[in-house]
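Up next is chain A:
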Amino acid sequence: MQDGCTLALDGVTKSFSQGRPEEMMALADISLDVAAGEFLTVVGPSGCGKSTFLQIAAGLMEATGGAVALDGRPVDGPPGGLVYLFQQYTRSLLPWRTVIRNVEFAVEGRGRASRRERREFCMEFLEMVGLADFADRYPWQLSGGMQQRVAIARALAAEPRILLLDEPFSSVDALTRMELHDMILKLWEDRRFTALLVTHDVDEAVMLSDRIAVLSSRPSRIVETIETGLPRPRDRITTPELPRFLELRHYLLESLTKPKDHAA
Partner candidate 1 sequence: MRQFAKSAFIAAAAALTALPAAAQDLTTLRVSIIPIIDIAPLQIAMTKGFFEEEGIEIDTTPTAGGAVGLPALASGAVDVTFSNSVSIALGAAQGLGFKVIAAGSFTGKEAPDIAAIVAKPDAGIKTGADLDGKKLAVNTRNNVIWLYANAWVDATGGDSSSVTYLEVPFPQMLDAIDGGQVDAAFLVDPFLNAGVSGGAVEVAGYPYNTIQSEIPIGMYAVTEDFLADNPDVVDSFVTAYNKGVDWANDNAGSDEWNEIVSGYTRLPAERLAGLDIPPFHKVVDPEALQPTMDLMLKYGLLREEMEASSILADSVLAK
Partner candidate 2 sequence: MVMQSTSDDTLPPTRPADAARGRVPALGARVGQSRWTGLLLVLALLGLWELSARFWVDSANWPPFSRVVMALFEEGTGRELFFVFAASLRLMLTGFVIGAGLGIALGVAIGLNRFLREMLSPMVELLRPLPVPGLVPPLILLLGIDAAMKGTVVAFAVLFPVLINTAQGVRAVEPTLLDTARTFRHGRARSILAVILPASLPYIFSGLRISLALALIVTVVAEMIAGGTGIGYYLMTMQYAMRSAEMYAAVVLLAVTGYALNFIIVSVERRVLRWYFAQQD
(Lines give C-alpha, C1' and ligand atoms only; values in the text may rest on other atoms or scores of the structure.)
Protein backbone atom coordinates (compact mmCIF):
# COMPACT_ATOMS: atom_id res chain seq x y z
CA MET A 1 0.00 0.00 0.00
CA GLN A 2 1.20 3.47 -0.87
CA ASP A 3 1.77 5.94 1.88
CA GLY A 4 -0.44 8.92 2.51
CA CYS A 5 -0.01 12.04 0.45
CA THR A 6 0.21 15.69 1.32
CA LEU A 7 -2.56 18.19 0.84
CA ALA A 8 -1.94 21.92 0.65
CA LEU A 9 -4.53 24.69 0.58
CA ASP A 10 -3.13 28.08 -0.27
CA GLY A 11 -5.23 31.21 0.20
CA VAL A 12 -8.47 29.47 -0.68
CA THR A 13 -11.54 31.70 -0.75
CA LYS A 14 -15.11 30.84 -1.65
CA SER A 15 -18.09 33.08 -2.09
CA PHE A 16 -21.53 32.15 -3.38
CA SER A 17 -23.58 34.20 -5.84
CA GLN A 18 -20.52 36.17 -6.77
CA GLY A 19 -21.13 39.65 -8.16
CA ARG A 20 -24.76 39.68 -7.07
CA PRO A 21 -26.29 41.66 -4.25
CA GLU A 22 -26.82 38.54 -2.20
CA GLU A 23 -23.15 37.58 -2.42
CA MET A 24 -22.08 35.60 0.60
CA MET A 25 -18.52 34.96 1.63
CA ALA A 26 -18.14 31.44 3.00
CA LEU A 27 -14.38 30.97 3.18
CA ALA A 28 -11.91 33.81 3.58
CA ASP A 29 -8.31 33.05 2.78
CA ILE A 30 -7.73 29.56 4.09
CA SER A 31 -4.23 28.18 4.05
CA LEU A 32 -3.47 24.79 5.50
CA ASP A 33 -0.85 22.11 4.96
CA VAL A 34 -1.66 18.51 5.78
CA ALA A 35 1.41 16.30 6.09
CA ALA A 36 1.62 12.81 4.62
CA GLY A 37 0.11 10.26 6.99
CA GLU A 38 -1.14 12.93 9.34
CA PHE A 39 -4.57 12.86 11.00
CA LEU A 40 -5.75 16.46 10.93
CA THR A 41 -9.09 17.66 12.16
CA VAL A 42 -10.82 20.93 11.39
CA VAL A 43 -13.29 22.01 14.04
CA GLY A 44 -15.67 24.89 13.81
CA PRO A 45 -19.10 26.01 14.90
CA SER A 46 -22.21 24.93 13.00
CA GLY A 47 -22.69 26.64 9.66
CA CYS A 48 -19.13 27.89 9.43
CA GLY A 49 -18.51 26.35 6.03
CA LYS A 50 -16.69 23.20 7.09
CA SER A 51 -18.32 21.11 4.38
CA THR A 52 -17.57 23.75 1.77
CA PHE A 53 -13.97 23.67 2.85
CA LEU A 54 -13.78 19.89 2.56
CA GLN A 55 -15.54 19.75 -0.79
CA ILE A 56 -13.08 22.25 -2.22
CA ALA A 57 -10.23 20.20 -0.87
CA ALA A 58 -11.74 17.14 -2.57
CA GLY A 59 -12.11 18.86 -5.91
CA LEU A 60 -15.88 18.47 -5.75
CA MET A 61 -16.38 22.22 -5.66
CA GLU A 62 -14.44 24.98 -7.33
CA ALA A 63 -12.84 27.62 -5.16
CA THR A 64 -13.35 31.28 -5.97
CA GLY A 65 -9.70 32.03 -5.30
CA GLY A 66 -6.52 30.34 -4.14
CA ALA A 67 -5.15 26.91 -4.94
CA VAL A 68 -5.39 23.32 -3.71
CA ALA A 69 -2.58 20.88 -4.34
CA LEU A 70 -2.35 17.17 -3.67
CA ASP A 71 1.23 15.94 -3.47
CA GLY A 72 2.16 19.19 -5.17
CA ARG A 73 -0.19 18.69 -8.12
CA PRO A 74 -3.04 21.18 -8.47
CA VAL A 75 -6.51 19.80 -7.84
CA ASP A 76 -9.16 20.62 -10.44
CA GLY A 77 -11.60 17.76 -10.00
CA PRO A 78 -11.68 14.70 -7.76
CA PRO A 79 -8.05 13.47 -7.84
CA GLY A 80 -6.95 9.88 -7.77
CA GLY A 81 -6.06 8.49 -4.37
CA LEU A 82 -8.54 10.73 -2.61
CA VAL A 83 -11.73 9.38 -1.07
CA TYR A 84 -14.49 11.32 0.54
CA LEU A 85 -16.58 9.90 3.37
CA PHE A 86 -19.91 11.67 3.47
CA GLN A 87 -21.83 12.65 6.54
CA GLN A 88 -25.06 11.33 5.07
CA TYR A 89 -24.18 7.67 4.81
CA THR A 90 -27.80 6.81 3.95
CA ARG A 91 -27.50 9.01 0.93
CA SER A 92 -24.08 7.97 -0.26
CA LEU A 93 -24.87 4.26 -0.37
CA LEU A 94 -26.67 2.95 -3.43
CA PRO A 95 -29.91 1.56 -2.02
CA TRP A 96 -30.49 -0.76 -4.97
CA ARG A 97 -27.21 -2.55 -4.42
CA THR A 98 -26.29 -5.07 -1.78
CA VAL A 99 -23.63 -4.22 0.74
CA ILE A 100 -20.85 -6.01 -1.14
CA ARG A 101 -21.95 -4.48 -4.46
CA ASN A 102 -21.77 -1.10 -2.79
CA VAL A 103 -18.19 -1.73 -1.81
CA GLU A 104 -17.45 -2.91 -5.34
CA PHE A 105 -18.73 0.43 -6.60
CA ALA A 106 -15.45 1.91 -5.39
CA VAL A 107 -13.32 -0.21 -7.65
CA GLU A 108 -15.50 -0.76 -10.72
CA GLY A 109 -13.85 1.94 -12.74
CA ARG A 110 -10.51 0.19 -12.63
CA GLY A 111 -11.56 -2.70 -14.82
CA ARG A 112 -8.54 -4.78 -14.03
CA ALA A 113 -10.21 -7.65 -12.26
CA SER A 114 -12.81 -10.24 -12.96
CA ARG A 115 -16.10 -10.12 -11.15
CA ARG A 116 -15.03 -12.76 -8.69
CA GLU A 117 -11.66 -11.18 -7.98
CA ARG A 118 -13.33 -7.90 -7.40
CA ARG A 119 -15.76 -9.46 -4.97
CA GLU A 120 -13.03 -11.23 -3.06
CA PHE A 121 -10.98 -8.07 -2.90
CA CYS A 122 -13.91 -6.13 -1.52
CA MET A 123 -14.87 -8.83 0.95
CA GLU A 124 -11.58 -8.19 2.74
CA PHE A 125 -12.67 -4.70 3.51
CA LEU A 126 -16.06 -5.83 4.70
CA GLU A 127 -14.28 -8.24 7.04
CA MET A 128 -12.14 -5.38 8.22
CA VAL A 129 -15.22 -3.47 9.36
CA GLY A 130 -16.81 -6.66 10.66
CA LEU A 131 -19.64 -6.86 8.13
CA ALA A 132 -18.67 -9.92 6.13
CA ASP A 133 -21.83 -11.67 7.25
CA PHE A 134 -23.96 -8.89 5.88
CA ALA A 135 -22.47 -8.80 2.39
CA ASP A 136 -25.70 -9.74 0.65
CA ARG A 137 -28.01 -7.57 2.66
CA TYR A 138 -29.20 -4.21 1.44
CA PRO A 139 -27.98 -1.06 3.17
CA TRP A 140 -31.47 -0.13 4.33
CA GLN A 141 -31.69 -3.42 6.17
CA LEU A 142 -28.81 -2.34 8.41
CA SER A 143 -28.59 0.03 11.34
CA GLY A 144 -27.10 3.48 10.94
CA GLY A 145 -23.77 2.53 12.43
CA MET A 146 -23.50 -0.51 10.21
CA GLN A 147 -24.33 1.58 7.16
CA GLN A 148 -21.52 3.96 8.01
CA ARG A 149 -19.20 0.99 8.36
CA VAL A 150 -20.18 -0.06 4.86
CA ALA A 151 -19.31 3.42 3.66
CA ILE A 152 -15.95 3.17 5.45
CA ALA A 153 -15.23 -0.23 3.93
CA ARG A 154 -16.09 1.18 0.55
CA ALA A 155 -13.83 4.16 1.06
CA LEU A 156 -10.96 1.91 2.07
CA ALA A 157 -11.53 -0.43 -0.87
CA ALA A 158 -10.63 2.47 -3.09
CA GLU A 159 -7.21 2.35 -1.35
CA PRO A 160 -7.09 6.03 -0.57
CA ARG A 161 -3.88 7.88 0.01
CA ILE A 162 -5.92 10.57 1.64
CA LEU A 163 -9.32 10.17 3.24
CA LEU A 164 -11.60 13.16 3.77
CA LEU A 165 -14.17 12.66 6.48
CA ASP A 166 -17.15 15.03 6.49
CA GLU A 167 -18.64 14.72 10.00
CA PRO A 168 -19.05 11.02 9.33
CA PHE A 169 -19.99 10.09 12.88
CA SER A 170 -22.46 12.83 13.66
CA SER A 171 -25.65 10.97 12.99
CA VAL A 172 -25.08 7.81 15.01
CA ASP A 173 -25.67 7.28 18.70
CA ALA A 174 -22.92 7.94 21.21
CA LEU A 175 -21.85 4.34 21.79
CA THR A 176 -21.75 3.51 18.12
CA ARG A 177 -19.73 6.63 17.54
CA MET A 178 -17.08 5.45 19.96
CA GLU A 179 -16.86 2.09 18.24
CA LEU A 180 -16.47 3.83 14.90
CA HIS A 181 -13.75 6.03 16.37
CA ASP A 182 -11.83 2.96 17.49
CA MET A 183 -12.25 1.39 14.13
CA ILE A 184 -11.18 4.35 12.07
CA LEU A 185 -8.15 4.86 14.28
CA LYS A 186 -7.13 1.26 13.94
CA LEU A 187 -7.55 1.30 10.19
CA TRP A 188 -5.64 4.54 9.93
CA GLU A 189 -2.80 3.20 12.04
CA ASP A 190 -2.71 0.05 9.88
CA ARG A 191 -2.77 1.75 6.53
CA ARG A 192 -1.20 5.15 7.17
CA PHE A 193 -3.29 7.17 4.75
CA THR A 194 -3.59 10.89 5.33
CA ALA A 195 -6.82 11.75 7.13
CA LEU A 196 -8.60 15.09 7.06
CA LEU A 197 -11.67 15.26 9.27
CA VAL A 198 -14.12 18.08 9.78
CA THR A 199 -16.41 18.02 12.80
CA HIS A 200 -18.06 20.22 15.37
CA ASP A 201 -17.53 17.60 18.05
CA VAL A 202 -14.57 18.71 20.15
CA ASP A 203 -14.15 15.33 21.94
CA GLU A 204 -14.00 13.58 18.61
CA ALA A 205 -11.42 16.02 17.29
CA VAL A 206 -9.15 15.62 20.30
CA MET A 207 -9.60 11.87 20.45
CA LEU A 208 -8.61 11.22 16.84
CA SER A 209 -6.21 13.89 15.69
CA ASP A 210 -2.56 14.66 15.53
CA ARG A 211 -3.37 18.28 14.88
CA ILE A 212 -6.49 20.42 15.14
CA ALA A 213 -7.30 23.49 13.04
CA VAL A 214 -9.89 25.83 14.47
CA LEU A 215 -12.20 27.52 12.02
CA SER A 216 -14.01 30.75 12.82
CA SER A 217 -17.64 31.40 11.90
CA ARG A 218 -18.17 32.77 8.44
CA PRO A 219 -16.56 34.13 6.55
CA SER A 220 -14.37 31.35 7.85
CA ARG A 221 -10.68 31.53 8.39
CA ILE A 222 -8.30 29.38 10.34
CA VAL A 223 -7.88 30.92 13.75
CA GLU A 224 -5.11 28.63 14.94
CA THR A 225 -3.77 25.11 14.67
CA ILE A 226 -2.90 23.02 17.72
CA GLU A 227 -0.78 19.89 18.08
CA THR A 228 -2.65 17.48 20.34
CA GLY A 229 0.47 15.70 21.47
CA LEU A 230 -1.55 12.80 22.86
CA PRO A 231 0.09 9.39 22.85
CA ARG A 232 -0.94 6.65 20.45
CA PRO A 233 -2.49 4.12 20.33
CA ARG A 234 -5.39 5.85 21.92
CA ASP A 235 -7.96 4.23 24.08
CA ARG A 236 -11.56 5.19 24.40
CA ILE A 237 -11.51 4.91 28.21
CA THR A 238 -8.08 6.12 29.25
CA THR A 239 -7.21 8.72 26.64
CA PRO A 240 -10.07 11.05 27.62
CA GLU A 241 -8.87 10.90 31.17
CA LEU A 242 -5.46 12.36 30.35
CA PRO A 243 -4.90 15.93 31.61
CA ARG A 244 -3.77 17.02 28.15
CA PHE A 245 -7.10 15.76 26.70
CA LEU A 246 -9.07 17.71 29.25
CA GLU A 247 -6.98 20.79 28.75
CA LEU A 248 -7.42 20.74 24.98
CA ARG A 249 -11.12 20.04 25.34
CA HIS A 250 -11.54 22.94 27.70
CA TYR A 251 -9.59 25.32 25.52
CA LEU A 252 -11.36 24.37 22.28
CA LEU A 253 -14.83 24.49 23.76
CA GLU A 254 -14.09 27.89 25.15
CA SER A 255 -12.74 29.28 21.94
CA LEU A 256 -15.57 27.84 19.87
CA THR A 257 -18.40 29.05 22.06
CA LYS A 258 -17.26 32.40 23.37
CA PRO A 259 -18.14 35.54 21.40
CA LYS A 260 -15.40 36.25 18.91
CA ASP A 261 -15.09 40.02 18.93
CA HIS A 262 -11.48 39.77 17.94
CA ALA A 263 -12.01 37.39 15.03
CA ALA A 264 -14.09 39.67 12.86
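Convention: a residue touches a chain if its C-beta (ideal position, glycine included) is under 8 Å from a C-beta of that chain, and two chains touch if they have at least 3 such contacts; residues count from 1.
How were these candidates chosen? In short, all candidates are chains of the complex that A comes from, given by their letters.
Nothing here was measured: the structure is a model prediction, and the numbers come from that model.
Novice: Which single candidate from 1 or 2 touches chain A in this complex?
Specialist: Considering all copies, chain A is touched by candidate 2.
Novice: Flag every residue of chain A that touches candidate 2 in the complex, lowest number first.
Specialist: Touching candidate 2 from chain A are residues 55, 58, 60, 77-78, 80, 82-84, 86, 88, 91-92, 94-96, 105-106, 108-109, 138, 140-141, 158.
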